[in-house]
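We show some of the complex, not the whole, and keep each chain where it was.
Naming follows writing order (A and B), and every chain is counted from residue 1.
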C-alpha cells in the first residue's frame, strides 16, 4: 500500500500563491473526487463540483482562490488560482518522489562485453547484458534484465525498462523511455516463396531502427529493423503498449499511437498523426500529417490531405463513417421498404 | 516428448466407482478421440462416439457404466458414471504431476534489496530481482527473471511467470497467476500537447495497479498504473494473452477477457463481463455487468443494460449485428433493385 506521508504545508509550498484554511490533515494519497477517503488530497477542477465533495471528512481539497466552499470541520482547504495547473505541478513532484531515478552505477551481476562503452554517469541494473560496440550515454538507466545488442547506441538520459531487448545496431536518441519488454531491431517480416523448395525464403534484412529524441513507448511493443536503410520513429512520438511496427516504417515527429496499433512494412506517417487503439495500416501506405484515425480503423489506401479525421474498415472520413454506422443499423428497415415499393409498383402495373 | 508412464489401475483408482475391463495397456498420453494412438487414454463423452473409436488398438477408453462397447482385444476399458467429470479429475492430477510446484527456497542468483520481505515459504527462481519495500507472501512462486519493483506486494499462493515485470507499488492478491512476460504498473498513456515547445508533455501518473485474489492472466499482457488512485482487476477475473489495459480502468469480478482485447483508459467493466478476442473499448466507456461482447467488437458508447450481447464496429446488439452483417452482403443487389425501381417510376411518369 502506497502512503505519501505529506503535510498540507508541504503540499501548499509546491503551489505558488496558495492559501491554507481549515484543519491540517495528514495526506496519504491523491484521489479523484469520486473516490475520496480520509487522508486524500483532491484537486477540484470546477466550482460546480464543490457541493458534491463538501460532505467528506479528513480530506484536503484544492479549490479556486475565490470559490465559496462550505468547509466541514476536519478538512483542509488549499486555495490557488488554477487548481488543475497546481495538480500537474504537485503530481510531477510526487511522481519523482515515488519513482525516484536510481543512483548511477553498474550492478555487479551485469555482463558487459569488451569494447562496449558505458558512461560512468549511467545506471545499469542487475543481469543486464551489453554486447560489444554498444555505447551507453550519460544518465541512461538500463533496468534489470535489459539486453543491449552489439553496436547499439543509447543517448543521454534515456531509460530502458526491465526485460527490454535492443537488437544490434539500434540507435536510440536522448531522453527516450523504452518500456518493459519492448523488442526493437528484430528482422523485418519479409519472405519470397521458392517453388523449387516449396518454402518461404527469408529476404535479408540488413537495416536498423533509429529512434529520435524524446520518444516514449509502453510495454511489450515490437519494432522491426529495415530491409535496407532504417525504420524511423520521429522525435517526440509517443507509443502505447503492445504496438507493432514493421520494417522500413517511417513515423513522423510528435505522433501518438495508442495501444495495439499495427503498422505494416514501409508505411510512412507524417508528423502529428494520432491513432486510436487497434488501428491497422496496410503496407506501403502514406498518411498525411495531422491525420486523426479513430480506434480500430483499417487504413488500406493513402491519406493525402492534412488534418483529416477517419474511422472504419476500410477507413472513411469520420463524418461519413459515423453516418454509415448509423444507417447500417437501419438496413433491415431499408430492405423492407424496398420490398414494399416493389410490391406497390407491381400492383400499380396490374391496375 | 512427454510420457505419462501410468498404469490403467493407477488411473482407475482416481475415478471413484470405476470398473476396469479388457487388457491392461501402458498409458503414455491422454488424447482426444480423433487423434488416438497406441498408449493413449481417451475419455468418451457420449455413447454415440463409441462406434468410431472401437477400431483402435492398444488404447484405454473411459466410457459410461452401462454403455454397450464392442471392445477389441488389446484395449482397456474403464467404466464410470460420468466420463467427462472423470476426465477433469484425472487431468487435474496429471497437470499437477507434469507441472509440479517447485520447492520453496531462494535461488542463489537472485538480487533482493535490503528492506524487501520474502516469506520463507516462497519460491524465488534464478535471476529474479526484488526491489526495496516489496513483500512476497507464503507459497508465492516467482519464476526465473521475474522483476518485482519497489513496494510491490504479492499475496499468498500467487505465481508470477518467467520474465514478468511488476512495477513499483503494484498490489497482487492471493492465488493469482501472472503469465510470462506480463508487464504491470507502467505509467498510463496520458499527454497534453504544449504548443510553446511543440511537443507532447507527459501527464504524471502517480497511481498504482491493484489485482484482487484469484485473477489469472496469460502471456505478455500490459496493464498501466492509474493517473491517480488505482487501476483495478476484480476478484476471479481471467485474462488471456496479449491483452492491453489502460490507466484507471476498473474491471469487475469474474470477467473473461480473451486474447488481444484492448481496454482504453478509465473504462469501467461490471462483474461477469465476457469479451471475445480483439475486442476494443474506447476511453471512459462503462459496460454493464454480464455483458457479452463478441470478438473484434468496438465499443464506443456506454452499455447500460445488464446481460446484453453485442457485436460489430461500432457495437450493436448481437441479433441486429448479425442481421446487418447478412444484409450488407446484399447491398449490390439492393442498389440494383433501387435503380430498377427508379427506372420503372420514370417510365410510368412518361406513360
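Everything that follows uses one rule, which is that a contact is a pair of C-beta atoms (placed from the backbone, for glycine too) under 8 Å apart; a residue touches a chain by one contact, two chains touch by 3 or more.
Remember, it's a predicted structure, so these values are computed and weren't measured experimentally.
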Given 2 placed chains, full-complex copy number: 3
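Quick note on the criterion: only the chains that are shown with their structure count from here on.
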Copies chain A and chain B - rotation angle from C-alpha fit, nearest 5 degrees: 120
Chain A-chain B separation of Cα centroids, rounded to whole Å: 25
Contact set on chain B toward chain A in their complex: 109, 111, 127, 129, 145, 147, 151, 153, 163, 165, 167-169, 171, 181, 183, 186, 189, 191, 193, 198-200, 202-206, 208, 220, 222, 224, 228-229, 242, 244, 246, 260, 262, 264, 278, 280, 282, 298, 300, 313-314, 316, 320, 323-324, 327-328, 330, 334, 337-338, 341, 344-345, 348
Complex contact set, residues of chain A against chain B: 1-2, 29-32, 35, 88, 91-92, 94-95, 98-99, 107, 109, 125-127, 143-145, 161-163, 179-181, 214, 216, 218-220, 236, 238, 240-242, 254, 256, 258-260, 276-278, 295-296, 312-313, 325, 328-329, 331-332, 334-335, 338, 341-342, 345, 348
